[in-house]
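Okay, structure first, notes after.
Apart from one protein chain that is not included, each protein chain of the complex appears where it belongs.
Naming follows writing order (A and B), and every chain is counted from residue 1.
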Amino acid sequence: MANALKITKNTEESVREFLKILLEKRKVKGVFTLKKIGKNGAVTYSLITKSDELNDAVPFYPLMPTNAGKLLSRITRNGSTTEPVAVIVKPCELRAFIELVKREQGHFENLYIISSTCGGVYPLKTATDGTIEKNLSDYWDAVKKGEINQDLRPACTACTEFTPYGADITVDLIGNTELEKKCFLLLNTKKGEELVQDMKGELVDRDFDKEKLKKFYAKREKAKNQFFNENTKINGLDDLIKIFGRCIGCHGCSKVCPICYCTLCMFDSSNLEYKPSKYESEVRQRGGLKIPPGTIYYHLGRLTHVGISCVGCGSCEDVCPVNIPLTLIFKKVGESMQQIFEYIPGKNITEKIPLVTYNEEEYTEIEG
Amino acid sequence: MNKSAETSEKKGAVLPIKTSIQDSIKDLLKNGIDHCVFDAVMIPLRVPAGDSFSYVLIKNKSLLNDAFPLPPTMSVQGAKAVSSVTRLGNRNMKIAAVMRPCEIRATIELTKLDQTDLENIILISMDCPGTMPILDMVNEPEKTMTLFNDATKSWDDTQMRPVCQICDKSSMVAGDLHIGTLGTDKKSFFIIPNSTKGKDILEKLKLPLTDSIDSWNKKVKENSEKKLKKRQEVHSDLKNKIGDLTNLLDIFSQCINCHNCMRVCPICSCRLCYFDSNKVKHSSEEYLQRAKDKGSIRILPDTTLFHMGRMMHMSLSCVSCGSCEDACPMSIPVAQIFSMVADETQRLFDYVAGRCLEEPLPLRTYKEDELHEVEDVHG
Partner (left out) sequence: MKKDDIFLPKILTFLCNWCSYAGADLAGTSRLQYPASILPVRVMCSSRVDPLLILRAFLNGFDGVLVTGCHLGDCHYQEGNYYTRRRFVMLKKVFDSLGLESDRLRLSWVSAAEGQKYAKVATEFTQKIRELGENSSKNKIFL
């Protein structure tokens, strides 16, 4: 049985055309993808309804201006789209969206999800200083070869979840040596199959090059272990104070975190404001107090709120104006939390978030 | 603090510099604690990793040794720090807050917005040579310290943030006490009271006022005139560059809606910003309809609405402190744009944000006979 659509053309070109036809044939009413806008060609997510607007679409551009999971939630949080929309997102963005759907912050119905094996994205600053454009050809070379790119977001260099879960269609990028000539859309679901019916291209039998992906996985895993170990061992409160001491409390990290969806974060609420008497007693006890206080509490607290669902996308670190290595902490601690419950956030929509379920017989070792 | 005081020549006390100006300021503060003029000091300290500074409310005098009255970078805007400590009142702790002039001006604006309680706060400012980008300190702490040290001596602003290079209010006296370092013989500095509170303190510390700070007055005037000229040039360049809506959209096209700029802005004090509220979250139909109308929309939309809306909300109180720009991960010149617009909106009402506490916020007052030029002539 055919399980892939083969288009004999440059991959990005093919996908762009594929999307255009989807719109023209009215199979979907909108396409959500990355697109260049304005004079300076800034890349941002866009919702596109006219096919010629897709000319500037760059579905696989190695940049994540905002985690798309957050954006899809913005669009669908009050209900699914009334008309079908195709969305092209990266694996961690999809996982974030699934976590948000589990939290009733988004709806899947009527979305056709197209994702790809992912070579990672560059830090946001490469978009502002222009280096990203210069890096593009190297980037695609590495993707073809199944190598890790230099200068990616640290989160991406250390990402082992580069194959999407639950996409209707997966575009084969990593290790596809013929990216410029051939494009393969792997069909994972009924919805995916529906979508490619009567489309240009040839239905073929094809799967990922499993061997290559395995090798790539090994490279990423090695990089991840290095990343987790090499960086300053965080050991105790003093180390945390060193790392977070320069935090200016902008809370940009929670604002861009796809999992932090609260309209008013608890750490911005009046709950956490110190009363005058509290300031007095704290200053008396400690001799002095950082103003505003609560930096460590904010970060550790946020960890307990989102760690279990952290998809390791690296958005937090990228937005931090003082370059705090947030990915290291959130990804590392997040994964260690997820491991206790053998949970991979966003892998399976039917799997419950570990903190809203339980088994009667478990973790008895901590009771005493 | 009154409007007329701002324009008149200032009087002050002259104090000797022993080892360094920073040390002399710290001695003065310790003296203040000893004489119970205040109970605590809020002042920047270098953080344990040494890569930034942070306001610390200090009761323990020995901690003052590590203080930096004038650090190279600005982490949390001082007004936000004062507001954090006093928003819910402050009856028992007299606090001397040592900050840059723009931080004091923001504090005054926040006070008008009921976000602080200044009754027990003594605001102390000093001549400011500018602030370096916050990331300089993170990336190269020692180099930044040295560069800044040199800059405080030569008053060279080339390393400073763009808004600081065109700041004409770097010696504006708006708080209770101001420390003058301009126009001195390098062996002494001036301390200038600007309120009854400030005068009382000098009396209690037995620091008599003299008339000998003319040199400061002169130097400040010279400095601010020079900067003002540059400011006007830069602003008019920027205005020409923006020119129309398309260019403005282009400048903000890379904005990722993180709202860092709003979050760090001392004036933006709403707990939940309108632009983060459910008011700006729409249904999928709405987004799709908007996309259909235009063929394509940016998600998130309304970026320019956010920036212009924020301007509407706070531009009359913007003190050009540059915090927003420091916090922008996309290097958008937010502060330059906001300060340009702010100068124009404030000029409309002959208002200078943070100049004086008694001056009402322009939108909270009116005159019957004013601004006729905006009225419909046929009306």
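Definition applied: a contact is a pair of C-beta atoms (placed from the backbone, for glycine too) under 8 Å apart; a residue touches a chain by one contact, two chains touch by 3 or more.
Everything numeric in this text was worked out from a predicted model, so none of it was measured.
Asker: Write down which of A:Ser14, A:Thr33, A:Thr295 or A:Thr327 is the residue touching the left-out chain.
Answerer: Final answer for the missing-chain contact: A:Thr295.
Asker: Just the residue numbers, please: which parts of subunit B touch the chain that's not shown?
Answerer: The list for subunit B reads 45, 47-48, 54, 56, 63.
Asker: Provide the residue numbers of subunit A that touch the chain removed from this figure.
Answerer: Against the left-out chain, subunit A lists 233-241, 245, 266, 285-290, 293-297, 300-301, 303-304, 307-308, 329, 332-333, 336-337, 340-341, 354-356, 358, 360, 362-363, 366-368.
In this text, only the chains that are shown with their structure count from here on.
Asker: Could you work out how far the Cα centre of subunit A sits from that of subunit B, in whole Å?
Answerer: Result: the chain centres lie 36 Å from each other.
Asker: Applying the document's contact rule, which stretches of subunit A touch subunit B when the two form their complex?
Answerer: Those in contact with subunit B are residues 29-30, 32, 35, 37-40, 42, 44-50, 52-53, 65-66, 71, 74-83, 85, 124-125, 127-129, 238, 241-243, 245-246, 248-252, 255-256, 263-264, 268-270, 273-276, 279-280, 283-284, 287-293, 318-323.
Asker: Mind listing the subunit B positions that touch subunit A in their complex?
Answerer: Within the complex, subunit B contacts subunit A at residues 40, 42, 45, 47-49, 51-52, 54-60, 63, 75-76, 80-81, 84-93, 134-135, 137-139, 246, 249-250, 253-254, 256-260, 263-264, 271-272, 276-278, 281, 283-285, 287-288, 291-292, 295-300, 326-331.
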